[in-house]
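Below is one structure. I have some questions about it.
With one protein chain removed, the remaining protein chains of the complex are shown where they sit.
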Amino acid sequence: MIEQTLPRLPVESAPAHTIRDWKAMEKKWIPRGLPRCSPGRFYAWLAPWLLLLAIGAYAMYLCFAEGLQHTNMDNRFAFGLWIYLDLTVIALGAGAFFTGFLFYILRWKEMTAVINAAVVLGFICYSSAIAILLVDIGQPLRAWFTFWHPNVHSMLTEVTFCLSCYLTVLAIEYLPVLLKNRKLRQVPLFLVFEYELHRVMPVLAGVGTFLSFFHQGSLGGLYGVLHGRPFAFREALGIWPTTFFLFILSAAAAGPSFVLLMARLTQFLSRKQLVRAEVFAQLGKVSGTLLLFYVLLKTLDTMLWINRIYPQTGFSPYSFYAEPSFGTWVLLLEIIGLGLVPALFLVNPRMREKPWVLTLMAFLACSGVAFNRFVMTVQTLALPTLPFDRFLRYVPSWQEVAAFLAVLAYGVLLYSFSFRYATLFPQERDLRNQ
Amino acid sequence: MKYKGLFLFLSGAGIALVLGWVVFPLALYRTEPQPLSFSHKAHTGQPASMSCDSCHEFAEDGRFLGIPVVDQCAVCHAEPVGKTAGEKRLVEEFVKPKREIPWKVYSRQPDNAWFSHTTHVKKGALKCEECHGDHGQSESLRPYQVNRISGYSRDIWGPNISGIPSQPRLDMKMDRCLGCHAEKNMSQGCISCHK
Amino acid sequence: MSNRITRRNLFQLAGGSALGMLLSPVPWKLLDDSAIWTQNWSLTPKLPRGPISIRNSHCTLCPGGCGIAARCVGGHPYGLRGTGQHPVNSGFLCAVGLAGHHYAYHPLRIDAPCRFTGREEDSRLIPASLEALLSEMSGSRNSTGGSRPGGSIAILDSRPGRSVSQAYQEMLSRIPGSVYLTPPSNEESTLEEIRQISGVDGWGFDFENTHTILSFGAPLLDGWGTPGRIARRFFHRSPKELILIQAESYRSRTAVQASRWLALRPGTEAVLAMALAQVLLQDGLCPTDIPVRVADWQEFKELAFRLPIAAAAEKTGLPVSAIVEVAHALAGSSSIVLGGCDPGGGPLDRTASRAIACLNILLGNIDQPGGIISRREAPGVGLHSPRGLPLSDVADHSIRWMIIDSAASGYSFPLSLLQHKLMHDKGRIVCLSPYMTPIAAYADYIIPTPAHLESLEEVGTPPGAPASSWGLSAPLLPRTAQSVDPLDLIPKMSEALGFPGGPNTSRQELLKQRAAAIMAARQGTVFHPGKGAAVKVSTRTGTGDFWNLLLEGGCWVDDPTPPRPATRFTMLGKEQPWRERLTARLEQPGPSPDQLVLMPVGWKNATSSGSVPPMISKLFQESDCRSLAGTVLAHPDTAASAGISSEGKVRLQTRSGEMEADLKLDPALMPGVLHGAVGPCVNQAQTLRQAPAEGLLALCPVEEDGSWRITPAQMKKA
Partner (left out) sequence: MEQKNKARYGMVVDLDRCTGCGNCMMACAVENNLAPAEKKANDRTGITWMRVYAMNNGKAFPAAETVFVPMACQQCDKETPCIAVCPQNAVDRDPGSGIVGQVPQRCLGCRYCMTACPYHARYFNWSDPSWPAGMEKALNPDVAPRMRGVAEKCNFCHGRWHAARARAAAQGRSEPDPADYIPACVESCPSRAILFGNLDDAGSEVAKACQEGNCFRFLARLDTESKVYYRSAKPWVREMAEGNRMPSGKDGNLS
């Protein structure tokens, strides 16, 4: 049936024995002992994502060839959907560094169940962030100027350096996951390489944690240092504005939730149990604890902001929430609805036991971080600064949306391939045998 | 053939190095002919013994007029001086129809660089030779090479493809400007020299 | 076995090559060069190179007569500024003039004779030849005989008083029944009425010495006359105090700068003027010699008292006290009462202009320092007076050939005015224009003339100037091959119409003759742009010298004209037609409060010149400076009364038709008034094929008094 829906795949037009051969060959790439769907079904699942990827690639081509006039960003809304996407995927990708930190540094052995998945997710998030950044900047051919002529005072320099370094780290961390593939293991060099990589993994995890710590923070600092934008500006602790720390904390909190959520989603889609319930609960607990801590600090920060920065900059305390579409509900939703609520549920052991609660709360925690990044990007720019300014609106163009979806599709594709041909969830085999 | 692997590795490296250091520069630069042959030496040496600024003039408002216009050539070359074919061409193709000679300028900086010769020569007391080398003593115009990608004259990058400056320095990239400015405690601000 | 190349060997080779590449300049140099390429690519234009020089000339975009100094690279202008110390514009230009050197590259530049196939929207632009025009002209001679009364051949001259204008007039003088027309004039309407009242020609405003100005909506600080002259009087460190009272329906740019703003209801200018006259008479504020000098004193006095002040106050929407105060302020010092209105709205109606002129006479402003002073014409005007017949005064449907010369934008008057004058079916319009404008798009033949700064032109006395002046606009740019000098076209047209032997002097010759005439009169001074100072003409020796100085941007300015002996005035005209018109105006009931009126608004500098430079789009599209054509502004209450609560597309309807417009809410406007922004069309995506349209002006019918500034309208949501 699936074969019929895919008349265009070259495989289908080939003689029957070729297809058989191909199927057999494909099977050899799948890790031993892991049942996977038929290749036809697998590639049918990929087709729509490939289509999205193609549309997005065309949109990106338009931006490269003709400039960013294809976006709906403008001089006042200079950051848009893409920067929001960058901030969000990097926050969610924090699952990689934080799980690595728990596993390699704090030696939480149970994290071995999700560490591979976390690394792959991290790699996807970071590589897509870099890809979208290259489309987003006006002159990608000059992107290396940041390395050659860096301005050490700029948060973006910090972000660029850490991001590219950490992507390299993630790529190295990702390699052993791939190299464990049974076909690739046949190459002796790869086997040695993989073994060596494993030995340096704790070092890499340490480096990754350090880098992540800085760029997650710098992404927060990105807005916190804008003293021309009182909505985003925060006072500094040392050289870093408070958003620096809030972003680290919120990313660390959302990361495990995102890993949890993705593992759940994979279980749901593959209709298999992949990870033991205790691991999920453990992830939920970590996420919830950090989130609670974050909510506390965020509240404190908000109070300071209202009582110190507002009056100093001559803006009336409520002017930032005067627009009906961005009322005070924004603040309440961010801190309570998508912060305190999931945090309280997640720290409660009884609640954690219910899978649907755990999943829902992990979802809320991730949404909370995404919403925070949305507010920091969009509301900061929408709010007026000059007395004759007006509240601005911005709706992304189809090219921006297409590129956004292409990144999503890229993530799905890479994740699907990794799930099929690599061992993302080591417990899967045991759970199946039980 | 114990060292076959090493041999292959080294030969790969060797081929790449030859391609990179020898073939690449040849491919990167395109040589363009100058419209006329010109001897600076014939003008600066005996008997003409002209100084640089007798042709490369400074205007009253501090602008440097650069390559002289054909009218300036016409002061001496209204009629062919000597009997060479080049002289004949100069007079017939350029001087008489008052057509500007399309010289290719070795040291042409891009449009975004502001360089005031007046400031450097009059205030900074730099000699022409310090940047332009012994161009003023040359017997003929060397081939003009243009970078196929960037469109710059090769003189900007300097003769050494590695980018490591030769002594005396012949490159004209920004770091040379900045080095000298830092040495002499002159402005380091971007728009001091960028327009 | 060992000689076989394995996969492993290939990896080794590739690894070595990769290392070698990294150690070679290739990746690093490519990285550098590709980055430089983005700084240097051909998508960004290369800068011009060459010696820098300054060339002086004059701007001919409007009659303002501003001196321009062009910074040139290799002789090619790249920036304009006002000539420093210039006697006419004091070194300042308007925003349009500042980009005057861009006109030559106008995207709507016409490079060959052409025409549209029809007046419909889908009509096509097709080539037309000069020969076709001339043969159709000579063909028409047989059918009409070229002698229809009411003028079968008309030339509409937007810039009267030039040497070319003389040539036009000379040609027409030999063709019976032809007529020389001038477009409606906005800035000199008060002076024109004074000319008629006094029977004496040649007046100017002595702003430089005046103390009080009452302006009826004249956009004094928005391009009026010569902007640099007005700006100098208002803003440059000057010891003389100046009170400006601006009577206008909204707080315009001028009103903002004024000492006092009178929020006058539109259309009640004559009522206010007569009420002020009444106060002057009542309180004995007129100079004693005025009743003696006015022939119809009693009649006028009667008329002034016709409407009680209180009634006038109600009609105008002003408090009685304001009227009394303004009258006293005007009488208390040297003053000027100036009529005008927003340039988009064309001239003030003649009835109001007449009342305003009368007010000046009552105040004794005529021939007083700081009032309206005598101004003799520049020497050498010759046989023909520069004054033509106003376009609105020609009989309807009487013109067979309408030739429109220079600077006609199509935004300075509604095309319907032109349309009504043309003969049915047979009427033809020939437009001489370098660019496609609404009026050119409307024409049957478009003949390309040299663009701004491409040909030798002259600049005469600017509107309202206190003394005559004359200068040359030496070309700064080369002419294009296809452009036609109107002066070369005149003899050909004359011949085609059956009157051969037209003027055959070259442009330069004609202008040289004029210069010689000025030189011969040995009066006035000539400004030397290089020195930034003027010398007396009588001290300059040679005519050639004078000519060269003019070519280099020199400007001749006449000496002050001595006052004329006590001029006599007939306020209401010889047959007193104005008594009736003024009476009607005074007794006209005010508009009903729920009746919306549409007032076209525009910007003089942009609507008076044939087209606008491409760069002007910045002001219209990217700043709050100007409203784009097709925008209609209204008070939120006005919109609410029409059932509209938000900005967006609306439909406007008047008795001329219906049109879509962009509504912008502006609480600063008087309720009940719609401001419709007319011209120019600045959209850079325009092509010659899609000619700019007349816009909201098409909704404004020309009234009997020749004005079109107030039209009852309806607005509804689109």
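Letters A, B and C name the chains as they come in the text, with residue numbers starting at 1 for each one.
Here, a contact is a pair of C-beta atoms (placed from the backbone, for glycine too) under 8 Å apart; a residue touches a chain by one contact, two chains touch by 3 or more.
From a predicted model like this one, the values you see are computed outputs, not experimental measurements.
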| item | value |
| --- | --- |
| Visible chains in contact with the missing one | A, B, C |
| Selected from C:Arg124, C:His236 or C:Arg689 as touching the chain missing from the view | C:His236 |
| Residue, one of C:Leu619, C:Ala677 or C:Met715, that touches the chain absent here | C:Leu619 |
| From B:Thr31, B:Thr84, B:Asn112 or B:Asn160, residue that would touch the chain that is not displayed | B:Asn112 |
| Hidden-chain contact residue, picked from the options B:Gly14, B:Pro33 or B:Gly62 | B:Gly62 |
| Residue ranges of chain B at the interface with the undisplayed chain | 58-63, 110-112, 114, 116, 118-119, 122-123, 185-192, 194-195 |
| Positions on chain A where the hidden chain makes contact | 66-69, 71, 73-79, 136-140, 142-143, 145-146, 148-151, 153-157, 160, 222, 225-230, 312-316, 318-319, 321-324, 380-381, 384-392 |
| Touch residues of chain C, complete complex, unshown partner | 38-39, 41, 43-50, 52, 73, 76-81, 92-96, 98-99, 101-102, 104-107, 221-223, 227-228, 231, 234-236, 250-251, 253-254, 256-257, 263, 614-626, 635-637, 667-671, 682-685 |
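As a convention for this text, only the chains that are shown with their structure count from here on.
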| item | value |
| --- | --- |
| Whole-Å gap separating chain A and chain B, where each centre is the average of the chain's CA atoms | 51 |
| Overlap residues in chain A, where contacts from two or more other chains coincide | none |
| Per-residue multi-chain contacts in chain B, two or more chains | none |
| Chain C residues within the chain A interface of the complex | 8, 11, 31, 34-35, 37-38 |
| Residue ranges of chain A touching chain C (in the complex, touch as defined) | 139, 141-142, 144-145, 189 |
| Contact footprint of chain C on chain B as seen in their complex | 1, 4-6, 8-17, 19-21, 24-25, 28, 59, 61, 63, 65-66, 69, 110-112, 147, 149-152, 161-163 |
